[in-house]
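Can you read through this structure? Questions will come right after.
Every protein chain but one is kept in place in this view of the complex.
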Amino acid sequence: MIIIPRNPEPLMSRLEELGVQHKRLRLYGVDLVVAWPDVDPSSLGLGSGDVVIPGGHYQLSSSKWRRSSVVRVGGVEVGGGDLVVAAGPCAVEGEDQLRAAAAAVKAAGAKLLRGGAFKPRTSPYSFQGLGERGLELLRKVGGELGLPVVSEVTDPRQVEAAYKYVDAFQVGARNAQNFELLRALGETDKPVILKRGFGETVEEWLSAADYVLLGGNENVILCERGIRTFDHTLRFTLDVGAVAAVKRLSHLPVCVDPSHPAGRREYVEPLALAGVAAGADMLLVEVHPDPGRALSDSEQQLTPSMFLDFMRKVTAVFRASRST
Amino acid sequence: MIIIPRNPEPLMSRLEELGVQHKRLRLYGVDLVVAWPDVDPSSLGLGSGDVVIPGGHYQLSSSKWRRSSVVRVGGVEVGGGDLVVAAGPCAVEGEDQLRAAAAAVKAAGAKLLRGGAFKPRTSPYSFQGLGERGLELLRKVGGELGLPVVSEVTDPRQVEAAYKYVDAFQVGARNAQNFELLRALGETDKPVILKRGFGETVEEWLSAADYVLLGGNENVILCERGIRTFDHTLRFTLDVGAVAAVKRLSHLPVCVDPSHPAGRREYVEPLALAGVAAGADMLLVEVHPDPGRALSDSEQQLTPSMFLDFMRKVTAVFRASRST
Amino acid sequence: MIIIPRNPEPLMSRLEELGVQHKRLRLYGVDLVVAWPDVDPSSLGLGSGDVVIPGGHYQLSSSKWRRSSVVRVGGVEVGGGDLVVAAGPCAVEGEDQLRAAAAAVKAAGAKLLRGGAFKPRTSPYSFQGLGERGLELLRKVGGELGLPVVSEVTDPRQVEAAYKYVDAFQVGARNAQNFELLRALGETDKPVILKRGFGETVEEWLSAADYVLLGGNENVILCERGIRTFDHTLRFTLDVGAVAAVKRLSHLPVCVDPSHPAGRREYVEPLALAGVAAGADMLLVEVHPDPGRALSDSEQQLTPSMFLDFMRKVTAVFRASRST
Partner (left out) sequence: MIIIPRNPEPLMSRLEELGVQHKRLRLYGVDLVVAWPDVDPSSLGLGSGDVVIPGGHYQLSSSKWRRSSVVRVGGVEVGGGDLVVAAGPCAVEGEDQLRAAAAAVKAAGAKLLRGGAFKPRTSPYSFQGLGERGLELLRKVGGELGLPVVSEVTDPRQVEAAYKYVDAFQVGARNAQNFELLRALGETDKPVILKRGFGETVEEWLSAADYVLLGGNENVILCERGIRTFDHTLRFTLDVGAVAAVKRLSHLPVCVDPSHPAGRREYVEPLALAGVAAGADMLLVEVHPDPGRALSDSEQQLTPSMFLDFMRKVTAVFRASRST
């Protein structure tokens, strides 16, 4: 349960006495206490102005206590009324490749630069990324172009180093329930783009967000990237219903990654349009200056010229779906 | 394989000689011959102007031989550049209910009236529909308001009777691979709105369309209505990737039913917007004058006032996604 | 709800008065009344010896009113304590093929002969079966060898003709929710082997069984044949948990078809063993005298010599799992 007490001290003592686990947090400018498992509020000696919100598997990410939140990545507001597009190569492969991608996506209107440095590849025999060197390049190129940068971390031991380079951490589908990693990110103050696992329910996804929020980090962006289903016509099944659901069940901003479910570049645009129409605040898209030569995901990265068109379309659909 | 011969007679004789199954059809104004399994075209004695398209599990519904088709329901063109919305109650419950629904959906801009008469209910203890009496009401009310009507058939033995009343047959998800029903509909000349089964692959869906087309009925509209996945936050998972896929793999117009995957009315609009953004040409939506009293699907039917808003939004997103 | 009244007449009148739908049936030697939706039993004027079982989506197939049932196919008891194996070719292709298969499966210990005559093929361009001619051959060869025969029907219009030839009807996965077909079979008195649809929940499967039972036909055998999941290493995922579940939720005997989920013959035996260990009373297996030449499912049909080995193993595991 979440309690927003006017005076937290006696509440904390009371919870201590009752042997109920709890934590005091300041999130979005609100002083609150999370306590679990739920207890009868009448046992807590609360005052008349104190607010109590019943708990569940997830609480801090729930819309039960807060309608919507804005998360700032660098200076860019996600969830604030404008569509934010983060774009860039699947993997940082070198400085030239990255700079070409970054310039192209900036020119087309992307507000954030993405690029993988620690790559969690299904097979150990696939390209594993440049590691910290990749993050350095990302920082450098992003800095030159004035684009805040986003990159994935896959291990709690990477968090400290990555913190120096990135404006937002990305947690990939394969680590969506790597709770030690989520806890480590909850102790930082930088945004976390939390992908949904491809076998993860909506409830589990929001519970994973609570791992970060419970650490005191309020900057969580949920990211839908497609789930596993019986149909393999595309690589994954983009779950637009889940986008619509988390917009109602949670106050957190929502991102859609259309590249991974598409699997092939011709499907990236329709999936992005569908995601935006279903309510996404942000898109995370793979763009490569020369996709044919990419070291990973070469089939699904957009070319710079496709991306120009893409930006025009997603912007138009975003406006139309929010207009009336 | 599909062959478009300038002179079909010798080709038919040759296929006969070779013992290859085949059928001559006129579809979309084109005289063609389907033959299966594929044989070496050089064995067929074709002339230089004859066209040969290699086959597969599906052929007639494939975009290999035709880019796009328009299907007319009553006088309404589906796939012709305007979004078509078919709306109405889940089930025809009585004349007043149907007339109220029909007037409301017409006023909001729907072009077709839908309503179930033969209801394929999961449990035999649920409301089974009014049967032929429901079709009579649909015809009557549709006629009064100038709305062509759409209703489901569930048995080849219903086709002849239903033909008299409906402007388009609907095949539901549970009969998506009821091949005897599809064959029976293939022998008529009225449009068939063919829903995808909730456990059916895209390839199987297009193969099912071929059962209708092979009978000589060219008026097939594909309809995505959500698939079964591990996540049950919504009732089904609307597969927008499949919508995008069949727009590329097939020439047939594509419809989205947002009501069944939504399960609850608050999710109908975002799913419809996503479906339209992904490429749908048509929507099939449940609207009831008083959803709380509906005999089936009471949770997911829109009210007339929600539907007004809905129409404004889907129209705006349709235009934005087709504009540039 | 199911009511087992000592005196049905006044109950029927009372239900009539209340406007509650109901049907009187004699199933397994018990006179009962099914009524729906459930009403307060105290409103029915029941006597002290009358039994009332609350309803649900499925009722007649439920174990709430009956622990277990035996179904007789020809003279063979299914669910009676011995494992029953029905085997034979995927499709009846001709008299010699069928006789060779039948002789082989009988020699190995199969008690029933299976063979497809009406084949519901995903693609209209695949072999569609011999139709009624196939049923005649099945009857003839089964008669010669003293094996009762099982074959699939796909259309209510086939039921009357098929009734003359088969000892049990099979309903395939694609028609698992073809309710008109189920109703037609419910009006006969021959056993129905009801496959689960590959996208059908356990609850829906049992509700489908109720369509048959509600017609008065008590001879239903449930058959699990694999569901659609994200993993395609095998053709379908055999759901042994569902086998265990329906053994508890229902009184009906349970069959497993290991051939369709296997997709390849090397997997048929382990899946059959798993199905038997999970509780199956019966197996339905594809055996072909020369699988390489089969007109359908050539990859998954067992050879006669594999089937000999198979029978030894499944019998041993059946005994071990029931022994202690």
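First chain written, first letter: the chains are A, B and C, and each begins at residue 1.
Note that in this section a contact is a pair of C-beta atoms (placed from the backbone, for glycine too) under 8 Å apart; a residue touches a chain by one contact, two chains touch by 3 or more.
From a predicted model like this one, the values you see are computed outputs, not experimental measurements.
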| note | Among listed residues C:Arg99, C:Arg183 or C:Lys313, the absent chain is touched only by C:Lys313
| remark: Among the options C:Val52, C:Ala161, C:Ala244 or C:Met306, the absent chain makes contact with C:Ala244
| remark: Missing-chain contact, candidates C:Pro41, C:Gly109 or C:Gly279, resolves to C:Gly279
| field | Residue of A:Arg24, A:Lys64, A:Arg99 or A:Arg121 touching the missing chain in the full complex | value | A:Arg121
| request: Mind listing the chain C residues that contact the chain we can't see here? | output: 199, 201-203, 226-234, 236-245, 247-248, 261-262, 266-267, 270-271, 273-279, 309, 312-313, 316-317, 319-321, 323-324
| field | Interface with the unshown chain - residue positions in chain A | value | 21, 36-37, 55, 57-59, 120-125, 154-157, 174-175, 177-180, 197-200, 204, 207, 210-211, 214, 227-228
| said: Take the complete complex as the reference. Which residues in chain B touch the chain that isn't displayed? | reply: 199, 228-230, 232
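The rule is simple: only the chains that are shown with their structure count from here on.
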| query | Which chain is the middle one, judged by CA centres? | reply | B
| Can you give the whole-Å distance between the Cα centres of chain A and chain B? | 37
| message | Two-or-more-chain contact residues of chain A, please, as numbers and ranges. | response | 199, 229-230, 232
